[in-house]
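Have a look at this one before I ask anything.
Here the complex is missing a single protein chain, while all its other protein chains stay put.
Going in written order, the chains are labelled A, B and C, and every chain counts its residues from 1.
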Amino acid sequence: MTRVHFQLTDDQRDLRRGIRELLAARFGREALRAAVDSPPAGLRYMWTVLAEAGFFSLRLAESDGGVGLGMAEAVLVHEEAGRVLLPGPLVVSQLAAGLVKGAAEGTAVVTAVDLARGPGQAGPLVAHADAADSVLVLYGDTVRVLPAASLDAEPLRSVDPLTPLHLVRRTPLPAGGPVAAGAGAARLRREAALLTAAQQVGSASGTLDMAVRYAREREQFGQPIGGFQAVKHLCAQMLVRAEPARTAVYAAAVTGTATDIAVAKLLADEAAVRNARDCLQVYGGMGFTWEADVHLHLKRAWVRAREWQTAQEAEELLAEAI
Amino acid sequence: MTRVHFQLTDDQRDLRRGIRELLAARFGREALRAAVDSPPAGLRYMWTVLAEAGFFSLRLAESDGGVGLGMAEAVLVHEEAGRVLLPGPLVVSQLAAGLVKGAAEGTAVVTAVDLARGPGQAGPLVAHADAADSVLVLYGDTVRVLPAASLDAEPLRSVDPLTPLHLVRRTPLPAGGPVAAGAGAARLRREAALLTAAQQVGSASGTLDMAVRYAREREQFGQPIGGFQAVKHLCAQMLVRAEPARTAVYAAAVTGTATDIAVAKLLADEAAVRNARDCLQVYGGMGFTWEADVHLHLKRAWVRAREWQTAQEAEELLAEAI
Amino acid sequence: MDLTCTDAEEGFRAQLRAWLAAVLPTLPPKPSPDNWPGRRAYDLGWQRRLYDAGYAGLHWPVDAGGRGATPTQHLIFLEETERAGAPYVGANFVGLLHAGPTIAAEGTPEQRARWLPPVLRGDEVWCQGFSEPDAGSDLAALRTRAVRDGDSYVVSGAKIWTSHAEVADWCELLVRTDPTAPKHRGISWLALPMGAPGVTIRPLRTLAGSTEFAEMFLDEVRVPVANRVGAENDGWRVTMVTLSFERGTAFVGEVVACRRTLGQLAAAAKENGRWDDTVLRRKLGRLHAEFAALWRLTQWNVSESEATGGVPGVGGSVFKLRYSHARQELYDTAAEVLGASSLDAGHEWTLDRLSSLSYTIAAGTSQIQRNIVAERILGLPKGR
Partner (left out) sequence: MDLTCTDAEEGFRAQLRAWLAAVLPTLPPKPSPDNWPGRRAYDLGWQRRLYDAGYAGLHWPVDAGGRGATPTQHLIFLEETERAGAPYVGANFVGLLHAGPTIAAEGTPEQRARWLPPVLRGDEVWCQGFSEPDAGSDLAALRTRAVRDGDSYVVSGAKIWTSHAEVADWCELLVRTDPTAPKHRGISWLALPMGAPGVTIRPLRTLAGSTEFAEMFLDEVRVPVANRVGAENDGWRVTMVTLSFERGTAFVGEVVACRRTLGQLAAAAKENGRWDDTVLRRKLGRLHAEFAALWRLTQWNVSESEATGGVPGVGGSVFKLRYSHARQELYDTAAEVLGASSLDAGHEWTLDRLSSLSYTIAAGTSQIQRNIVAERILGLPKGR
């Protein structure tokens, strides 16, 4: 008797299809372009819609009003979010469900700032500080919750038009006790890195799809450019980057180990950044315009690559873990 | 009035043509394959022929019986030597002219061992120890001369069939005083690195020529493989690697600075190794045989890349010199 | 998504481990690489032990004498034998993994009865006569001709990259039986007895200095028509069918071996001080990620085969592209760990580095693989 091991279950396939359809129907390309051109719009509305679909409460136990699913399912929905460039602090808001009041219901937008990051960090950055209600403050081993308004932070001109960034000047630790102590912060960092990696994989697949579609349609020198080996091989390498990254993300969702998550984050970051660049190369001049979506993928991929675990951190962790 | 600056002079072109013709006539492919199949043969005979042509005495003053040319000309002849895989301790024997009796005349074969190299070196290696009469021993800032027979060294199975290697077990410093003190060793290391880089550039051009010739002739799927963009672009990148490396070598020959030489060695090593690998890829299975010369270029390039200055050493030097 | 095994699978693994622990110490010493008769005997001896223990043809269909194991069981088998350091499939490679499966799928009952049991029992060795010097990547452009003469084909031509040719009993041979047909349509599959008059073998020395491969010259060699598997001129399809036997497991042992090598590299770097070089250490960390991901991709592909009962097919090209590059990088990094010793061809890693140069060439160059991925998976058009 055969049994399916490391494959999506039918339920997982249905979930993926469901979220894909929801995102296409409610947050399609027109909505995305509107958000790009007037940035702060609609995050709260989006949160309501996503909450209704169970996006934030996905991993909360059914007894706590959640959907009761696991990290595998969380990874799938974040992959779809990454594919369509869904903006907002999705990862943190989902992880905050159960920790921050209103997060599961989508009434609270939650972001995070990690005060325990390594070098190369001028000061910690916080995303979507203006839109957020609460901010998770990770400090050493603990997680505390702060009202977002109390953050002393100055806005940057974010490279990603869909991810407003603030530079934290001074972060007074909140007076209250931590909402999660000890392993809480470590676990949150790991899970955030994994869900971020899932978004990167979605983006890497999204730019591959875009490149393939464009290469089939765009004609130059009397044929679709996808008929030229140079373009063909660019696209093939995009798939070669995306597929191992995807299975690494799925495997990390199943095992949850720090090692597997570092593998996933490292390869997913690389796949997202390099696929976006290759997609831009396939698009040529047309990809260099603001109206094309390629640059939004690249910029978001740059932002995510610096979130939760950088390549340097992942490589050092993985070297030690050999 | 225009003046030629950074170009080969007519004399330099003549020299290059002359050495190229000499090497083709006396040490052609048959001689090379014979040397590959019975390694220790003919080095002494080769030295006589090269000495007659002024190879070793090239930079010695005419008043000392030399040809009285400079580093630019030395670089050109080593480039040609690298192109045709000429074996033997050519670089050291040329640098030894004036330091070691018989070196200029080709009656003494001279090799070298550097006892002051960095990490990653199990023990210093010495090339052509069996064929050599003398060995230059570089220790700190000084250069001493030792009879090659007095070296305590065990043979390796060298990866390059044309470069026998010994691992030095114990190197007693020679009793006599140094032949060149102070800057002597530093200068010798620099000049050896540069001439080695020149050979690498010659090899990189040689494998490019081989790849292009093969791509024009070999037919697959009904056309020469050079008609496929994938093969075309491999060859184009080989030229893109070789040309800047070559001008870097020429410039370093003119200025002689440690910085320019590090630039030359770093780029020439990379061009030689990667061009040999790309050439192998163009040749496909045919390049994987012992009878093809591609692997000889790759193996020699690996040997040279570890001689006198590694990529790590060059990069660190160049970082400090920014 | 699940990465655990069933109780049955774990039972299979435990039983296999116990058997390996018992049998491996009883093996004779490994013959030297140049001792071809010795290698044949060693490899066949190992196959006979597998046969006696019931592991022979694990992934073959039951009606071909195999165990009809699931892809996951096959993965476990390959993983455990590699981990335990069991002998490689060696001289049995073509028989067990290509010619045998082809005969099992396309042969007549008589052909199956004649050729399959000796492969499983470790009695006969097969080699492969597909590649030709002038065909190269364009395998279907092969020109070795077979002309029908009564009950025989008369075969003339030259083959290359035939491993174990010196010690093989049989060769699975692709020949052109219709020179006028389009190139994929005029090919037939024959079982060539290696002892037939007119067969000449010449060892082919590779750049690694070894004679793992050979050239084979065929001068009016007579092969009985009864030795043809499948219909005349249908040989291309016949030989492609075989890939379905592999079901995602093709690189299991190699990925396990690479991960072991990576561990040894890290240990050696800690030993010789190279570990303190951040550039090298981070490269090792990156390689950890590469091979961990390739292992997950293997598990994914095997699970997919198991779920669909199908062939991973062109997905194998994605794997091979990533794997061949990663393995070359592994040995380039090994050379950095070794430093000057990387120039010592007596060192295992240096020889492996030389062999690894073929990974982006053999069994379809990376260029061909990228074409396959682009056209067959991504649906990009064929160019002018």
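FYI, contacts are C-beta pairs under 8 Å (C-beta built on N, C-alpha and C of every residue); 3 or more make two chains touch, one makes a residue touch a chain.
For clarity, every value in this text was computed on a predicted model and none was experimentally measured.
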{"item": "For the chain not depicted, the shown chains it touches", "value": "A, B, C"}
{"item": "Absent-chain contact - pick from A:54, A:87, A:106 or A:124", "value": "A:124"}
{"item": "Residue of B:210, B:266, B:279 or B:298 touching the missing chain in the full complex", "value": "B:266"}
{"item": "Residues of subunit A in contact with the chain not shown", "value": "119-125, 156-160, 165, 167, 218, 220-221, 228, 230-231, 277, 280-281, 284-292, 294-295, 298, 302-303, 306, 312"}
{"item": "Missing-partner contacts on subunit B, residue numbers", "value": "2-9, 12, 72, 208, 212, 215-216, 222-224, 226-229, 231-233, 235-237, 239-240, 243-245, 247-248, 250-251, 253-255, 259-260, 262-263, 266-267, 312, 314-322"}
{"item": "Residues of subunit C in contact with the chain not shown", "value": "277-279, 282, 383-384"}
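Just so it is clear, only the chains that are shown with their structure count from here on.
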{"item": "Between subunit A and subunit B, centroid-to-centroid distance (C-alpha), Å", "value": "51"}
{"item": "Separation of mean Cα positions, subunit C and subunit A [Å, integer]", "value": "40"}
{"item": "Multi-partner residues of subunit C (each touching 2 or more other chains)", "value": "367, 370"}
{"item": "Subunit A, residues touching no fewer than two other chains", "value": "228-229, 233"}
